[in-house]
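Omission of a single protein chain aside, the complex is shown with its protein chains in their original locations.
Order of writing sets the labels: A and B. Residues in every chain begin at 1.
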Amino acid sequence: MSSQVYPKDKEILPGLQIEKVDDRIMTLNVGPQHPGSGHMRIIIKVDGDYIVHTDPDPGYVHRGEEKMAEYRNYITNIPHLERPVIHDSCNILYPYCLGVEELLGLEVPERAKYLRVIAAELNRCVYIEYWLAIYGIFLGHSTMFMWPVGDRELLIDLLDKMTGARVTHAYFVPGGVRNDVPPNFEDVCLRQVNYFEKRLKEYADVFYDNPILISRTKDTGILSREDAIKLGTTGSVLRASGVDFDIRKKEPYDVYEEMDFQTNVLKEGDSYARSKIPWLDMFESCRIIRDALKKMPKSGSVRVKLKPKPKGGDTEVYRRVESGRGSLGMHIVSRGMPQPYRLKISVPSFRNLIAMPHLLTGEKLGNMPAVYWSLNYWPVEADR
Amino acid sequence: MVDDLVTSKQSKGLTIVDQINSHNANVFVGKLGDILYKAVDKPLGMALNWGRLWSLWPVHIETACCSVEFGAASGPRYDVERFGIIEAFGSLRQCDLVVVQGTITRKMAPRLRLVYDQMPEPKYVIAMGACAITGGLYFDSYNVLPGIDGILPVDVYVPGCPPRPETLIQGCMLLQEKIKRMKPR
Partner (left out) sequence: MSSTDSTEIAKTDESSLASDLDKSLSDSISKKFSNVEIAYVKPDRIRVNVKKEDIIDVASFIRDELNFDHAESVSGVDYPEDKQIEVVYHLGSYTDTSLDKKILALATRTPREDNPRPGNDSTKLPSLRDVFPSVSFHERECFEMLGVYFDGHPDNRRLLLPEDWADMPPLRKDFRIKGR
């Protein structure tokens, strides 16, 4: 009797069909409350131990910087624009200042250019040290959390002397830098940077030559050269895949042309190479700082006087710099107002995010933190 | 409730132990703390509060850029763990502190509340940074809450943009003072 009421494989009422679900596939939400996610959520589908689908879900720190910039003039935009990367704040203000200078036709004094380079390189080291610390804690390596965070304080002290703030410097302004450095800054800076470089070499023993680290990161999340170019990745992710592209070399801004340094390129394209490139970059940063201290003019003005509420012409600019994570561009559209008509911040984290689904899919779940954080990704910046 | 139960059963001449069976055993175990508070109120309460003082473990939820200074506070220079507080920890079931590290956006707010609701009592909240207190720099942003007072009961406010690690430590010590003087529950 029952077979007549419920005929098999026939006439299932609309809306009551049960979607076929493979019981092997399981969906995991990594984040936003998770030690291995940062300020974002990654929706992962796993088949056993292997990731079959990845969907990054950023936006948990989307604060509408671009909309706010349309209501503030070129000078009052400075403090909130550095908040997306609070520990790399000089480098995120760099393209903004270069762009506004191009708009207003300002010429930066020579000493200010060198001070900018020093501050930007110190800040790059501060950023990379924090990133390295988090990478250590992601891999369960507590020593690698403590060492970089401790060494980072040295450079923060220097920046504190230079700018007067620990992390939010607001040091770069259109037309130069905000203030000159204290009198004995050069000696202190040279001494600290030399000590810092000596400490950096010790990281190899505890971290980069560590067989456990190598086994966790080697040959995971391999990004080939072609894919890196196609996906438009930037910075350490790109250079770990064998593309020699560094804005400081390719499109030198301020005095980077005169600096003596080289770019680091590795060919492997795996998580190990991606984690090694920023560390190698810090040595180059130390070289640049020493070189800039040597070549810097000993005195001179550091800032051009600006009119209150300067107005740009009816034009647009796109300027980019090499930040701690990669190429950081700002597209400023001006229509003769004291405020930018539109300010688009093209951030490296957002550009590298595109590589995440590509890299994680097919990996083991246990490799997720190693691959994810090796992308040199800072969620707050990606969300803006 | 338990007291009512106890008195009503006692009036019938039965002890509590007689009433326990496999169905209501959980209730009695769960209410044991309440019964103990009633029995030895003050000395035990002080001991409980003292225990809570030195185990303020925060949930691992980062909400915005203040997490950088939060990380620096755990580093070797500031070493906040020497005070027995802010030991970064994974599971929220074993935590009793939420440090709201900066801006709360409209997308994050329900998640933050969900995290708070999942935590067992007792739980405390520190609002870190200007954004978590009033919205800070982002007072006119379309996606930022003007402070977290609307979604969480805040115990201590730590101002700054971002607060230096020393300020965070001071905020935590203020919270310890507060717990010391709290009525245990």
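General observations
Quick note on the criterion: a contact is a pair of C-beta atoms (placed from the backbone, for glycine too) under 8 Å apart; a residue touches a chain by one contact, two chains touch by 3 or more.
No experiment lies behind these values; they were computed from the predicted model shown.
Taking the complete complex into account, A:K230 is the one of A:R191, A:K230, A:K267 or A:K294 that touches the chain left out. Only one residue from B:K31, B:K107 or B:R164 touches the chain missing from this view: B:K107.
Screening A:V30, A:V46 or A:L103 against the full complex identifies A:L103 as the residue touching the chain left out.
In the complete assembly, the contact with the undisplayed chain comes from A:F350, out of A:Y208, A:F283 or A:F350. Residues of chain B in contact with the chain left out of this view: 105-107, 139-143. Listed for chain A, the residues touching the missing chain in the whole complex are 58-59, 62, 64, 66-68, 71, 102-105, 229-232, 238, 243, 245, 250-251, 307, 310-313, 315-318, 320, 327, 329, 331, 333, 336, 341-342, 344, 346, 350-351, 353-354, 383-384.
The criterion applied here is as follows: only the chains that are shown with their structure count from here on.
Chain A and chain B, compared by their mean Cα positions, are separated by 33 Å. Chain B meets chain A in the complex at residues 59-65, 67-69, 71-72, 74-77, 88, 90, 92, 103, 105, 107-108, 111, 115, 137-138, 140-144, 161-162, 164. Of all residues in chain A, those touching chain B in their complex are 32-35, 38-39, 59-64, 67-68, 71, 79-80, 83-87, 130, 133-134, 137, 145-146, 149-150, 152-153, 166-168, 380.
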